[in-house]
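Complex shown without one protein chain; remaining protein chains in place.
To keep things simple, chains are lettered A and B as they appear, and every chain counts its residues starting from 1.
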Amino acid sequence: MYVAVKGGERAIDNAHDWLAEERRGDPSVAELSVAQIREQLALAVNRVMAEGSLQDADLAALAIKQARGDLIEAIFLIRAYRTTLPRFGATEAVDTGAMACDRRISATFKDLPGGQVLGPTFDYTHRLIDFALAAEGTPPEQPGPEAPEGAEQPMPRVMEFLNREGLIETPEPGEETPRDVTREPLELPADRALRLQVLSRADEGFLLSLAYSTQRGYARNHPFVGELRIGTVPLEMEVPELGFSVEIGEIALTECETVNQFTGSKSEPPQFTRGYGLVFGQSERKAISMALVDRALRWEELGEDDQGAPAQDTEFVLYHADNIQATGFLEHIKLPHYVDFQSELELVRKLRRESATRPAREAEECA
Amino acid sequence: MQAHTLEGGFAAPPREAAQAFRSLMEAMARPGTIHALAGASPPAPLSPAAGAVLLTLVDGTTPVHLAGAADCAEVRQWLAFHTGAPVVGPAEAAFALGTWEALAPLDRFALGTPEYPDRSATLIVELPHLAAEGAVLSGPGIETTAALSLPETRAFSENRRHYPLGRDFLFTCGARLAALPRSTEVR
Partner (left out) sequence: MEEPNAETAARKVRMGRLAKAPEGRVAALLDACLDRPGFDWLRAPEIGSVMVRGRAGGTGQPFNLGEVTVTRCALRLASGEVGHAYLKGRRKADAEAAALVDALMQTDAAARLQSGVLEVLEDEARTARASRAARAATTKVDFFTMVRGED
């Protein structure tokens, strides 16, 4: 049983004041601006937007500043802000095939039309600390590289090329209004649309671990990165009072499609199957993880065996993927639980008394 | 789109919507009491109170059914601009609006489910006359009994039988409002 407690206002106020001072750190060091965080810690900002499930870079940067760099705390702030916003509607489904790509690679199709475009990637860095960055100077202006002719060519989906023989499953297009986990409680069974929403806002670390577990053999499904693309797409939404749709801006997304070997099942012919990841911002570790976990969760609709792997357990994955739900439940146990504890103490004392007075019976039960 | 269907919303939406929400809460919490609810100027045949209810409670995620004369182009456009709510048939409606005659029969509207009793319809009934007289109300939020000029009593005692499922009712007349939640007994 819980007990309501009162008081502590002064202590709480003082704690908040101290928190504000600690947030600022040494006042002789220049204060960070929100714009600096937005521009120079962009991947942290992207993560807060993806897991906060709200795309607004300035807001995410401010949340990171307020949370002293604790990203889960920042995501919490974004989620809380999100609930105060009136919902104007939904966009039409974005066309990632028409993405203006900064990066676009395929691990399965070497000579893809449009080419392999690395973009601003860490992939081929040596992971050596660059002490030049500690010098805090502006790097010398590099002359921009020569722009090749016809840079703006379309980059069609790799899967469409691979599928010329029809050996890859093709998703069924549809126009159903998808269920929305921000508007109704998460109920099982969860269709793929609902699973993808939960995965897209899921904790990156949790998804990464689950995805890694599938690679190591728990629900092994042999994934290859069919295509990974990062870039911007326009957002278009129907405006009820106008009766037509308009573009409201552009959004950066990371999309990953995996190709998985599949030997066929009772319901499906042998073919390649696909996993899908789509995440706000530049967030490729998350997008790849999402695609692997999406594929693992599809075992039932593809008629595969349940190997009892964690990544195949829809309930386990969906109910534990959200870091705000998780941290809320986890961290509340440090808040005052005085009466619980008193009653627990009473219980332990009682059990001890009982066991002390009936040692013989206890011994019998153990035997 | 006609320009006048773009008017008639709250002048200061956050404050007026909060005040209207408070009136709605009071009306729901004390069934039978009558509250002023102004600030909206919807197109005919909607009353100002019904307009204020829509502006306060309805948005793009709450499907609305317009019954009878309330279902006209002007109301649809006004609703679209100010709330973005989709207009739907009775079975899918979270809110329904019309006169008592236009809303009948009530069994067209959602009752809720045992898991989610909240997934029922709220009916906004436009009445020509609203006064604290007539049918006798009792139950939660009423100290002894209250009286309200309901269009009939049988439909409400029938609704009460489904509790905790059931539809909730808001009665609007001019710039005034009363409410009858599913928990109220009507004689």
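Of note:
Simple rule for what comes next: a contact is a pair of C-beta atoms (placed from the backbone, for glycine too) under 8 Å apart; a residue touches a chain by one contact, two chains touch by 3 or more.
Keep in mind the model is a prediction, meaning the values are calculated, not measured.
Only one of A:A80, A:A100, A:L167 or A:L345 touches the chain withheld from this view, namely A:A100. One chain is missing from the display, and on subunit B it is touched by residues 1, 3, 6-7, 9, 13, 81.
Residues touching the missing chain, restricted to subunit A, are 49-50, 53-56, 58-59, 82, 85-94, 96-97, 100-103, 110, 115-121, 144-148, 151-152, 157, 159, 170-182, 191-194, 196-197, 200-201, 234-237, 239, 241-251, 253, 255, 257, 274, 276, 278, 280 (touch as defined at the top).
One rule holds in what follows: only the chains that are shown with their structure count from here on.
Rounded to whole angstrom, the centroid-to-centroid distance between subunit A and subunit B, based on C-alpha atoms, equals 40 Å. By the touch rule above, subunit B contacts subunit A in their complex via residues 1, 6, 59-61, 77, 80-81, 84. For subunit A in complex with subunit B, the residues that touch the partner chain are 86-90, 183, 240-243.
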